[in-house]
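To start, the structure under review is shown below, and the notes come after it.
This part shows subunit A:
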Amino acid sequence: TTDAPTDEAEDATTEESGDEWFVQADYEEQLAQRDVEPEGDPATPWLQAIEPEWIDTAEFAQEGGDHTVCFSNASISNPWRVTGWITMQQQVAVLQESGQIGEFRHSDAGDDDDQQISDIQAFIDSGDCDAIIISPSTTATLTPAVEAACESGVPVIVFDRGVNTDCAVTFIHPIGGYAFGADAAEFLVDNLEPGSKVLALRILPGVDVLEHRWAAAQEIFADSELEILGDEFTGGDAAEIKNIVTQYLQRGDVDGIWMDAGDGAVAAIEAFEDAGKPYPVMTGEDELSFMRKWKDTGMTALAPVYSNFQWRTPVIAATMILAGEQVPAEWVLPQEPITEAELDQYLEVNADMPSLHYAKFGGEDLPGFPDAWQDR
Partner candidate 1 sequence: MTLLAMRGIDKAFLGVPVLSSVDLTVEPGEVHALVGENGAGKSTLMKILAGVHTADAGTIELGGRAVSFTHPLQAQQAGVASVFQEFNLLPELTVAENVHLGREPRRRGMIDRRAMAERTAAVLADLGVDDLPPQAKVGSLSVAHQQITEIAKALSQGADLICMDEPTAALADAEVELLYGLIGRLRERGVAVLYVSHRLKEIFDLCDRITVLKDGRLVDSVATADITPDDLVAKMVGRRIEAQFPERLPGTEPGEVRLKVAGGGNAWIDGIDLEVRAGEIVGLAGLQGSGRTEIAEAVFGIAPFTRGSLEVDGKPMRITKPRKAIAAGIALVTEDRKAQGLALWQSVRANARMVLDANARVHSRRRLARVSELLAGLDLVARGEDQEVRFLSGGNQQKVVVAKWLAAEPGVIVLDEPTRGIDVGAKHKLYTVIRELAAEGLAVLLIASELIEVIGLADRIVVLHDGRIAGELPAGATEQQVMAYATGRGPE
Partner candidate 2 sequence: MTRRPGADRLGTTALIYLALAGVLAAGAVATAIDGGNLFATANLVDMLTRTSLTGFLAIGMTLVILCRSLDLSVGYTAALSSLVAATTMDGQVANIPLAVAAVLLVSGLVGAFNGAVTAYLGVNPFITTLGTGLIIKGYLDTQYKGPAGDVPALFQQFGYTRIGPVPVSALVMLALAAAAVWFLRSTRTGHHMYAVGGDVEVARMSGIRTGRTLMWAHVLCGMTAGVAGLLLAARFGTGSAEAYTNLYELDAIAAVVLGGTLLLGGKGGVAGTVAGVAILAVLDTVFNVMQIDPFAKDVLRGVVIITAVAIYARRQLDRTARRPRFAEGRAS
């Protein structure tokens, strides 16, 4: 027997295969999507969709409820994923309560692509899954495994990072990395004098969602008069971030900080405090630690968002598909940065949440709120 992927889908160009992360068309599309009014109720952003192309899923419709839904998770190795995973579990509880989902199986690959391929394979082989949800750990490398899942005939739902195949019934994601990076970069351009110096802090090289953020920022900085002092990888480690920023501050002023994710943003701000320098104009993420520090210091900042509420959508999509309802082929969720004007509002709603929680987690209406996110 063989469950190898067939060759046909392969010529879907391996756009990621170069060492160039910037794809002009995607970039422009994402920047444009920021201004599109999403379909659906703004009160439930996880059900909204930007320019959806609804497709029919009747072929996957199944009688009754109590479906077994299987979820192959890349990992919960960072606070963003931890928050999302809690949200997803709460959403599942609701759907189980209503009888739409029976068993919910999940496996965690610990960020190991090969492990995740095995995990997906195990779901396929078990033959128990009515739907398979995949949050791929890396885009290109999971492609064959996702194709294999599609071929097994079960509806496949991919979210967060994509894969190089559109065999999945739906691919759920917020607008994307380009939009995130551009939101942040534009904010710096708008709020800094020409000639100001900006330091870019990045987590890791080689992860597409992160690379897109930086690629978009570079695009925007190139057209500005800001001076980019450097871009540094920090591993998201607060101590590393503080070291690096401190060293830059020793050598001269830093007027702006661009980050590709909010992890450790507070440490960067503290570096300015400890060096006795004025706060920079800064972009972080909707992580509460950053937002609280922002509030405390009154600095000029923006929290770009990579919508964490997207973790609710896949399980809902699974029940929709199994019920034969239409879903968007590519389900683009809204993704809006938190501005100073909205800061207080989000801080208030999340007042009791831990500092490594994400403001736009979108679980306020779930029955487990707020305990499930508070005492993990």
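Throughout what follows, a residue touches a chain if its C-beta (ideal position, glycine included) is under 8 Å from a C-beta of that chain, and two chains touch if they have at least 3 such contacts; residues count from 1.
For anyone wondering why these and not others, all candidates are chains of the complex that A comes from, given by their letters.
Keep in mind it's a predicted model, so treat the numbers as computed, not measured.
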{"item": "For subunit A, as assembled in this complex, the candidate in touch from 1 or 2", "value": "2"}
{"item": "Interface residues, subunit A side, partner candidate 2 - complex", "value": "1-7, 10, 14, 16-19, 21, 75-76, 105-108, 110-115, 117-119, 121-122, 125-127, 138-145, 148, 205-208, 211"}
